[in-house]
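Structure provided below as structure tokens; questions to follow.
The other protein chains are all here in position, but one chain of the complex has been omitted.
Let's turn to chain A:
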Amino acid sequence: MCVLVATLSPTRARGQQPVKLTFWSWRVEDKWAYDKIIQAFQQRNPGIQVEFVPFKATEYNTILSSALTAGNGPDIIHLRAYGGLETFAAPGYIAQLDFERLPELRTFSRQLLDGARARKDGKLYGVPFATQSLVIYYNKKIFAQNNLSAPKNWDEFLTVLRTLKNHGVLPLANGGKEGWTLEVMSGVVAPNFYGGTAFFDAVTRGQTSFKDPAYTNALARMLDLRPYMHPNFMGVDYTTMQQQFINEQAAMFIGGSWEIGFFKSQNKDLDFDIFAAPPLRAGTAPWVSSYNDGNYGVNAKTPYMDAALKFIQFTASREFGQMFTDMLAQLSAVPGVEVRDPVLKHVQELSRKSTPYMMLVGFRWQAPTGSTLLQSALQGMMAGTKTPEQVGDEVTKGLSAWFEPFQGR
């Protein structure tokens, strides 16, 4: 009886005043947009207040892990996708979701929902918030000055690069100091050469490995681009890459669709568009690597489960998706959102023929992850100390620690 009274009384007291939810995220730069979105939610749900609390991206995982293991943590959690979600979901820290609780999720694409699923039990643990695609940005003004247009096949691409270099323009802003930017580059260049989703399916089922010449030859194509990067590109970090493209000192930038908003905000006069990595032969539609960027989840231990679910449900609504896309210039995961930004619309069109971003979707489920292995090996390859075959060997060998089909290969 005593216990009953003790557990009931706080809830009753809460009934009078609004429920306060905290929402943790690593998107410090998006706080303004989330604050506006939350306002819209609060107007519709006067009993619920949501506070958006962002942390530095590089420290977010550490802070979140310690809070959750200590039995605390926010009510609503911004989670990464795939293996990054599983880390928190598999030990039971995240509330399970399903189509009954959140019927809105039924309309989401399967590929995106797979990024919100834990492999352990196949259950959903979040509402996907955005989809990202990997593309090549180009400066339209520089292209026009040199009488160039977006290339249709690989040879044309190399000709464009050569022409720019001969005219004294740095063709590619990309560098190799940060391994992940090289993995992104491989995500842009390689799928057309390894055969996109067919190879992804084969390798994730264990029918082949990364030693497959189809894969290593695809990686070798990245070496074609080396002469068109800065002579000291191995020392060029991500920020320098961005600055080179934003300040129109480089004609192209191989990167992800998340850059659009940032590029526009940094240089209003920058006239740019995107194209997909050109395939070997013109006429074949190019593959575009894409993936679920992350999810909104609910803390399994939140005392305000109903309110938190209500908010999560809101993030799955068309209204949320539209606000998200309009404000942040990113493709919302909510289906049917109208894209007004012309560059983003272009991304959306290209990603109709999308293929899963190899390591993130397929091999980031346990440590050592495919990304960890690939990123440092690619630094070796781009610096000329490793061959593409050695990269394939290393990745396969490293993954065999937890991916059984690779054992003994």
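One rule holds in what follows: a residue touches a chain if its C-beta (ideal position, glycine included) is under 8 Å from a C-beta of that chain, and two chains touch if they have at least 3 such contacts; residues count from 1.
By definition in this document, contacts and distances are computed from a predicted model.
Visitor: With one chain of the assembly withheld, which option in "L-serine dehydratase", "Potassium-transporting ATPase potassium-binding subunit", "Hemerythrin domain-containing protein" or "Sugar ABC transporter permease" matches that chain's UniProt protein name?
Guide: Cross-referencing UniProt, the chain left out corresponds to "Sugar ABC transporter permease".
Visitor: Write down which of A:Thr131, A:Gln330 or A:Ser371 is the residue touching the left-out chain.
Guide: Per the contact definition at the top, the residue touching the missing chain is A:Ser371.
Visitor: Looking beyond the chains shown, say which of A:Gln145, A:Gln207, A:Asn232 or A:Thr284 touches the absent one.
Guide: With A:Gln145, A:Gln207, A:Asn232 or A:Thr284 as choices, the missing chain is touched by A:Asn232.
Visitor: Could you pull out which residues of chain A are in touch with the chain that's been left out?
Guide: Touch with the absent chain occurs at residues 57-58, 60-62, 65, 68-69, 80, 83-84, 86-93, 175-180, 183, 230, 232-237, 240, 244, 364-369, 371-373, 375-377, 379-380, 383, 385-386, 394, 397-398, 400-401.
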